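Remarks on the structure that follows.
One chain of protein is taken out of this complex; the other chains stay put.
Right after this comes subunit A.
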Amino acid sequence: MSDDHRGYELHEIEHIHMIDVISNLPDCILHHILSFMPTKEAVKTSILSTRWKNLWASVPNIDLDDALLYASEVDVRHPPEMTSFVSFVERVLRLRDASNIEKFRLSCRVCFDASQINSWIYHALMHSVHELDLCLFAEDPSVIPRSMFDSKSLVSLKIEMNCVVELPSRISFPRLKILHLSLVTFPNDDSTEKLFSGCPALEELVLLDCEWMNLNNIAISSSTLKSLSIDDLPYYGPLDGPCGCKIKIDAANLTFLEYIGYLSNEIFLDDVSSLVKACIHIPKPHERQKEVVCRTVDLLKGLRYVESLRISNSTLESLICADNWLDHFPVFPNMRHLVLTMEIRNHTIGVLMDLLNLCPSLKSVCLSEGFMRCMRLGENHSIWSAIPTCMSNCLKMATFKNFCANDSEICFIKCVLKYACVLEKMDIQCCKSQQGDLKKQRDARKELETVARTSAACVVKFS
């Protein structure tokens, strides 16, 4: 918080107690309010009164967006013009006072002149920007100033840009903690690895829909990295094309890993020994099924020490395609919380039970999308022939969302209440959509709230 109100100490201002607070707010509060607004809105306030004329100019955050150029609700008689945006940005940057820039966000989806945008970003870098957030529909990599890659001030860098990111030979981000890259094409193994190794303080890395086709083999190696998310594109090339990039992850202090994608690249978890939480979603492969399934099994094997796992139904489906996946699979000794992120189907309930069997310390399980409507499950289903040990020994909390009060759902919940000996809470969240039959739900509620349960202390909660 800024110190410019400290002209007086608390005890010295007793005499001003009758003054109206709101009409006398100090500049630092007004600056702070303006800093949460897009620059377009902040500049508008210069019209309010003489006092407000230049307040916007010392706001540390700049947020510029050419969205009006492609918005649908613009005035068709006076459509905004690109030159109007360009002259606005130029004027804002010229009229700002000399203070440092904290956050600089620039989104240019229509407006595009590489050297102009380059100069705007350069301006932010010259003002020791801490957070840079760029969304550029660019085909020209020179839009990014090369000096950006050698920045002592950047703490957070987010780039969304659908072209090759041109990496200079010297890359140094001594303070960078957050790096998000979306849609960029990595140029080659060497410079991409240099990019990651040039961030010695990196804690959060997000790689969203990036193009890895120029890469064969890279390592993401960082002892400071705590959170890594990779959202991968599907493979569009020929079926006999290359097998993607081998991505080795060596991050001894990583606690969170998210992978969403088709495993068209191979993820190799070298050292993730501190991993606590993982989220995995691998859509069912249509092509190269065998390869994807092997990679899925390998990825899950690498997660064996996690405490908390969110996993999608389709990832489980991939496992069914693997030959004897159970034989290759480790026990997850630390797993406490398991969340299934998609509807369970007839052929995945078995895999789910097998997975539960591999989690001897599980405390909570959540079916966050409940069952598929076509699911058929009775009390005599083969899954109940062997009850997973966690269910009888340590499962304390079960959550069933999207409950529609179908027979299969009721049966599943009854069986869990029967076999989970130390269960403390069964949390049932009813389906809120039109499909939910309220009478059926009320009847099921009555039945399940009073049904026999092995764990006497168990509470059944409906919501």
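Please note the rule applied: a contact is a pair of C-beta atoms (placed from the backbone, for glycine too) under 8 Å apart; a residue touches a chain by one contact, two chains touch by 3 or more; residues count from 1.
In this text, contacts and distances are computed from a predicted model.
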{"item": "Name per UniProt, for the chain absent here [options: \"Protein stunted isoform X1\", \"Pre-mRNA-splicing factor 38\", \"RNA helicase\" or \"SKP1-like protein\"]", "value": "\"SKP1-like protein\""}
{"item": "Touching the absent chain when the full complex is considered, from A:41, A:379 or A:407", "value": "A:41"}
{"item": "Touch list for subunit A against the chain that is not drawn", "value": "1, 5, 10-11, 13-14, 16-17, 20-23, 25-26, 28-29, 32-38, 40-41, 43-52, 68, 80, 84-85, 87-88, 91"}
